[in-house]
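Of the protein chains in this complex, all but one are displayed in their positions.
Coming up: chain A.
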Amino acid sequence: MSKVAAQIRFLNAISFTTRKPQILINAEKYAGIKLTFQVKNHNGHMGARSLWKKYLPTLQFYNPDFKIDVVRIKNPDKKKKDIPCTLDIIANDGKVIDTLDMRNKMYDDIMDQLLEKIDHNVIPEENLIKIEPKIAK
């Protein structure tokens, strides 16, 4: 794959091909979300990290003013077992209105739970942004 094709694929992964987070979150109700998890995957934190890498770019792309905070806690020697693995939904007044536990869950399941809890509208396919490969003349 050429560099340009790989780049177009990367950009489309943000704006077009990742279906689940292509939503418009109700900006009147929510200010943002805050994720807290470990830097490394152990103790069931892998789903949270995958959610951050795979779904949050698309969520941010379609909701540019929605604040997404990620707090990653270092635990290199794996001694601390009580590091939180949570997703807080923050209202416009700054209060945490809901908290999801992400420990030992797949990123897909976490996203499904978030979609259940949060008021949103799915963006219709015709409104999605797709980057078509152009042929330079």
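Criterion: contacts are C-beta pairs under 8 Å (C-beta built on N, C-alpha and C of every residue); 3 or more make two chains touch, one makes a residue touch a chain; residues count from 1.
Heads up, the rule we're going with is that contacts and distances are computed from a predicted model.
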item: Chain left out of the displayed complex - its UniProt protein name, from "Decaprenyl-diphosphate synthase subunit 2", "Cell cycle checkpoint protein RAD1", "NEDD8-conjugating enzyme UBC12" or "Ribosomal protein"; value: "Ribosomal protein"
item: Contact partner of the left-out chain, one of A:A31, A:V70 or A:I83; value: A:V70
item: Residues of chain A (touch criterion as defined above) contacting the omitted chain; value: 4, 7-8, 10-11, 14-15, 35, 52, 56-61, 64, 68-70, 133-137
